[in-house]
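Have a look at the structure below before the remarks.
Complex shown without one protein chain; remaining protein chains in place.
And then chain A:
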Amino acid sequence: MVCPHKALLSNMARMMKAGKLISVIGDEDTCTGFLLGGIGEMNKERKPNFLVVEKDTSVSEIEETFKSFVQRSDIAVILINQNIAELIRHVIDAHSNPIPAVLEIPSKDHPYDASKDSILRRAKGMFNPDDFR
């Protein structure tokens, strides 16, 4: 009989060796492109590491999915279309942990706008005029 502690350790060692995942929240073309790149995974609970956002996808569903990705320990990077990130901006701004890293990417219809990016806005906020008085 295999010791459960040893089995857990070997499972952890295998996970560490395998590395973490990249997840995507985006429109159909963005998800298709990244899945072609080989980031897609369907885990044992049949939960994917991507969400295809369509016209009828609700904001709460996007928010829930983002939160679930943030809580998953096997995800290192979350890629999200900037126009979708705008819908859940308050959740993205509240996320301050370095892992998973949240990257805002352009979509087919909406080009990337640096002034909307959470990380760059935080960097811009460093130089407060009151600090230089």
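The working rule: a contact is a pair of C-beta atoms (placed from the backbone, for glycine too) under 8 Å apart; a residue touches a chain by one contact, two chains touch by 3 or more; residues count from 1.
The definition used in the following text is that contacts and distances are computed from a predicted model.
Colleague: What does the UniProt entry say the missing chain is called, choosing from "Exosome complex component RRP46", "Vacuolar ATPase assembly protein VMA22", "Glutamyl-tRNA(Gln) amidotransferase A subunit protein" or "DNA replication complex GINS protein PSF3"?
Modeller: Its record in UniProt gives the absent chain the protein name "Vacuolar ATPase assembly protein VMA22".
Colleague: On chain A, where is the contact patch with the chain that was removed from view?
Modeller: These residues of chain A touch the chain that is not shown: 18-22, 28-29, 31-42, 48-49, 52, 76-77, 79, 98-99, 101, 103, 105-106, 108, 111-112, 114, 119-120, 122-123, 126, 131.
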